[in-house]
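With one protein chain withheld, the remaining protein chains of the complex are depicted in position.
Order of writing sets the labels: A and B. Residues in every chain begin at 1.
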Amino acid sequence: MASEPRSVTPGRLEPMLPVLLPVVKRRRETGDTVTLALDPGPEGFGFAPGQFNMLTVLGLGEVPISISGDPGDRSRLVHTIRAVGPVTRALCRLTPGATVGVRGPYGTPWPVAGQTGRDILIIAGGLGLAPLRPALCQVLARRREFGAVEVIYGARRPEDLLYREELSRWRGRFDVRVHVTVDAAGADWRGPVGVVTTLIPHARFDPPYTSAFICGPGVMMRFTVGDLLARGVPEERIFVSLERNMQCGLGLCGHCQLGPLFVCKDGPVFSYARVKEWLTLREI
Amino acid sequence: MTRLEPLLAEHPFCRDLAPGQISRLAACARERQFAADEVLAREGEEIREFFLIRSGRVALEIFTARRGPLLIQTREAGDFLGWLGLEPHALWVVDARALEVTRVLILPLPCLNQLLEEDPILGYQLLKRFTQGLARHFASMKRQVVNLLHGL
Partner (left out) sequence: MATGPEPSLRLTLEEFAAFLADVRRLGFTLLGPTLVQGDFVHREIAGVADLPRGVGMVQEAGTFRLVPRGDEALFGYPVGQPSWKPVFFPPERLLWTGRRTGRGWEIRLPPEDREPVALLGVRPCDLAALEVLDRIFLHGPYVDPYYQAQRNTALVVAVNCTVPGGTCFCASLGTGPRAAAGFDVALTEMLTGDGHWFLAEAGSDRGRRLLSELPGRPARPEEEAAASQALAQAAGHMGRSLKTAGLKEDLYARYEHRHWAEVAARCLTCGNCAMVCPTCFCHLVEDSLNLTGDRAERRRIQDVCFTVAHSYIHGGSVRSTPRARYRQWLTHKLATWQDQFGCLDCVGCGRCITWCPVGIDLTAEVTALRVPETPGPAGPEERHDQAGASAG
């Protein structure tokens, strides 16, 4: 009978055990949103676009945060975090040198690899661009495999846009078109104003041969999916990333259920065909 | 004259229409009363009816997973609810729920659309009233957007 606390090599002994990683870089994105880069150590951190980690501020709590970095770069673990609760507020205050507990990666990825030869629509609302950024990185890294690549991104105001440097870099490329809209703007904004769906008619894609990756607030995703279906994009080629209360990431704690699905392990990325019957029910 | 004709004639949407036009509309119309919280239309369902509200109040809502139904606008006695001139099989983009006992006249779209196609003079009259109503609703929504998004 061992009653000494056991020192641990973080790993598979206890799936609820985080590894501790240092913050190496912090960038303020918007008034309430920060991007943190963590150093995963010499082995690096591999993940697929769309997956998430459980991030711990020790003593305060743990939250699910999607991974926002380039899946081709294992040397940095990047998360974009909006301060909405006590843990995310604490995460947003961390500076280089601070320690973050990390468990993951968890969840299903955007199936970029399965879309060869198709047009790609990436549609994001607000913070929804964070989990889509790795998908775009992967699409651009394998650009020749796809037809048209169109990014549609809507934020509330111009100052709420994420990754502004990268947006303009993507806009400078000839092989991807980026459409950005905001809900409201001052007189200095020269871009479109209106909800994300108003930009869909401006994107060039061939609906039956298009795959769409969508992430944003629930209402935005609902109306975007509706418009794409009406245009003839097949429902099994429309992918959405869902959000639920997630406390373990392992499919054990029971909080993230959507009908028979555990969003943490069966999702968060689902084809619309798989979840449509549950998305149309309310309070489910 | 059917019993619905005077009800139609007294609704603002039909004001000053000729008795013959009223009776053509009445041939399509039926009356219905909704109890409080009863649903007139639900997001995602096909739009099959055009409502003229005689009394009561209807909430237009968008359902959100986290906050439940969000009330965006109400329609009152004298207002219409629905669409004229849309493509067939268009879908409701909001829920419409009675906030109190609400009495409406219902014009089923197949019947109403056929009437508009066959009688362009009546059709033009109704579309004009519809557009004027839309203009009022849009003007109101634009000011709501300013209030909400710009905090004015």
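The rule we apply is simple: a contact is a pair of C-beta atoms (placed from the backbone, for glycine too) under 8 Å apart; a residue touches a chain by one contact, two chains touch by 3 or more.
All values reported here derive from a predicted model rather than from experimental measurement.
Per the touch definition above, the residue from A:24, A:98 or A:195 contacting the chain not shown is A:98.
If you put the hidden chain back, the residue from A:42, A:59 or A:117 that touches it is A:59. If you put the hidden chain back, the residue from B:20, B:44, B:68 or B:85 that touches it is B:68. Summarising the interface, subunit A meets the missing chain with residues 1-8, 10, 13-18, 20, 22, 56, 58-62, 84-85, 88, 97-99, 101, 243-245, 247-248, 250-255, 257, 259-260, 262, 265, 281-284. Looking at subunit B, the residues touching the absent chain are 3-4, 7, 30-33, 64-68, 103.
Everything below uses one rule, namely that only the chains that are shown with their structure count from here on.
One inter-chain figure worth recording: subunit A and subunit B are separated by 40 Å, centre to centre, where each centre is the mean of the chain's CA atoms. Residues of subunit A that touch subunit B in their complex: 156-157, 183-184, 217-219, 223, 226, 280, 282-283. Across the interface of their complex, subunit A is touched by residues 44, 62-66, 68, 91, 93, 145, 149-150 of subunit B.
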